[in-house]
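In this view, the complex is presented without one of its protein chains, the others remaining in place.
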Amino acid sequence: MFAVTELNQRDKKVQGLCRILFMIMTGLLILPVVLILATLIYKGGSIISADFLFSEPTDGMTAGGIFPALYGTIWLVAVALLISVPLGVAAAVYLSEYAGDNWFTRVINLAIINLAGVPSIVHALFGVGAFVLFFGLGTSILAASLTLAIMTLPVVIVATRESLQAVPHAFREACWNMGATRWQTIRRVVLPNAVSGILTGVILEVSRTTGETAPIMFTGAAFFLPFLPESVFDQTMALSLHLYVVATQVPGVPDELPYGVALVLIAIVLIMNSLSIAFRMWLRGRKKW
Amino acid sequence: MVAGQKKVVASAPVVAVGTAGSVKLEVKDLAIAYGHQTILSGVTLSVREHEIFGIIGPANAGKTSFIKALNRMDMFTSSMRVDGKILFNGRDIHSLRNVYALRSRIGVVFPLPVGLPLSVYDNVALAPRLAGIKSKEELNVIVERCLTRAALWDEVKDRLDSLGSLLSGGQQQRLTIARALSQDPELLMLDEFSIAVDPVTTMRIEDVLKELKQEVTIILVTNLVQQARRLADRTAFFLEGRCVEVGVTEDLFTGEVQDTRTRDYVEGRFG
Partner (left out) sequence: MADNPVIAAVERPQAALPEEVDFDRRDPDWFIDKAVQILVFIGGISAIIFIIGIFVFISKEGAGFLFGELDIVEFFTSPRWRPTSEHNPTYGILALIAGTASVTGLAMIVAIPFSLGAAIFIAEFATGKTREFLKVLVELLAAIPSVVWGFIGLSIMNPLIIEIFDVPVGLNVLNAGVILGLMAAPIMTSIAEDALNAVPDRYREAAEAMGATRWQVTIRAVLPAAKNGLLGAVLLGVGRGFGETMAVLMATGHSINLPSSVFDSVRALTATIAAELGETAVGSDHYMALFTIGIFLFIITFIINLTADLIVRGVRKG
């Protein structure tokens, strides 16, 4: 009896130690990132101003703002979304509402997993080979956005499929019983209840697309351009590439400039991500059935 | 979608096609299997115009699958196989080119209530809208009539905008019934509708069913033999994937049975 208690106490101690050990490991995973973020804010915060965001780079990119890069990123992301959202939603609707549980569906799923796993630089090579050269789009926003769209397609598909599958099957059967076709059921009952979940995925995709650099390097983004893009067939600057350029390619850049660019980039990405997460939590809390 | 194509639901209740006594639905040697597991076989019966046809039997007798087969829901369940013939108005339902039109003429209520995550109003207006009715006035009339018949109108008339899926279980079941009625069906199939409803409401709905009989043909699957006795003109007894017996309801209860198992079930010896 006594021995058992002793053993229990030892177990409790081990238990407590493990808890602390794992907590430390979790902390160590997070701490560097917090420090890094703090450094970015500390070193780059001073340069951030309306002027920085809305003016052009000057003096061979060693001074001035980041407006053309910001503007170009918006173009790239918008066009990529226009391509990938309809395609991704269609794919998810197929997988969730039409596809049977068979080898073909497994092949599609495998393709999606691999699409997400192919290195970004390989996507860039594909963009060059397919869009820039083969389809003759040249280095343009369209070519770069197509490359980005294909690369981030899995994000939309996965998010959409999840939110479609969260709609209980009984709702579909109830509709079918009334003589609704599959599409009528999807349009009137399934999609309206999944649309906020899809939006969560789209916001996540915006964040992903904004940060991507390698896929646009050779397909449509330029180091420096003296003009803003006017159509999807123009080249453009982009925020992510701009960070690479000012950090590695331009001599004599003042210290705070790349920090400022990094800060803006990471702020956009993290704000978008937080939005998506907050939105998802709000959805989870809202009871609809 | 031409409104006249499918029967216009708004034009007040109408007598369905055919005359009383003629055969509405004929089932010949029906067998249903999921994968390799046969759950219903050898069912042959016919349902007449304007009768309430009861189906009784213990759980797992194949009653629900029977209902699903009549509505061609096997189309959406890849593992479900249906053999044999089902004739609706004399037409083999497996030979129809537009199965959705068939389903729009058959209303179904399943045991578990399903309020769609739409407003109460939209729940009931959904089927008429699918049938092409757009006029707000027509829809208003249909919604009120169907909810009234399903004994739900008084409870929800002030909150037609609230979500149908958030009503209580009993209310959702009545909403489901209202939705089935909104299709203005020729054939109404109810599968153990009273499971989710309180006894008082059950009685009210039973009264409505008796009235509805003049307009539609009703198949009533029930686990309450007394309910079948109260409502059904004729009744079939399903047991372990077989249709044991079909007869005039009263006969089953007075002992005029062909199979002793029917009497045993009706008298509550098993089930």
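For reference, chains read A and B in written order, and residue numbers begin at 1 within each chain.
Just so we're on the same page, a residue touches a chain if its C-beta (ideal position, glycine included) is under 8 Å from a C-beta of that chain, and two chains touch if they have at least 3 such contacts.
Owing to the predicted nature of the structure, the values given are computational and were not obtained by experimental measurement.
Participant: Thinking of the whole complex, not just what is shown, which of A:Leu95, A:Ala174, A:Val189 or A:Met237 touches the missing chain?
Facilitator: Answering carefully, the residue with contact to the hidden chain is A:Leu95.
Participant: Given the contact definition stated above, which residue among B:Asn98, B:Ser162 or B:Thr254 touches the chain not shown here?
Facilitator: Answering carefully, the residue with contact to the hidden chain is B:Asn98.
Participant: Can you tell me which of A:Ile41, A:Ile108 or A:Leu228 touches the chain that was removed from the display?
Facilitator: Going through A:Ile41, A:Ile108 or A:Leu228 one by one, A:Ile108 is the residue touching the chain not shown.
Participant: List the residues of chain B that touch the chain left out of this view.
Facilitator: Per the touch rule, chain B residues meeting the hidden chain are 1-2, 4-8, 11-17, 91, 93, 96-102, 104-105, 130, 141, 144-145, 148-149, 214.
Participant: Could you pull out which residues of chain A are in touch with the chain that's been left out?
Facilitator: So the residues of chain A touching the unseen chain are 11-12, 14-15, 18-19, 21-23, 25-26, 28-30, 32-33, 36, 39-40, 86-95, 97-99, 107-108, 110-115, 117-126, 128-130, 133-134, 150, 153-154, 157, 181-184, 186, 207-208, 210-214, 217-218, 240-241, 243-244, 247-248, 258-259, 262, 265-266, 269-270, 273-274, 277.
The rule is simple: only the chains that are shown with their structure count from here on.
Participant: From the mean C-alpha coordinate of chain A to that of chain B, what's the distance rounded to whole Å?
Facilitator: Measuring from centre to centre gives 48 Å for this pair.
Participant: Which residues of chain B touch chain A in their complex?
Facilitator: 71, 73, 76, 78, 100-105, 107-108, 110, 112, 114-118, 126-127, 130-131, 163, 165-166, 176, 179-180, 183
Participant: Any idea which chain A residues touch chain B in the complex?
Facilitator: Counting only chain A, the residues touching chain B are 100-101, 167, 170-181, 184, 188-189, 192-193, 287-289.
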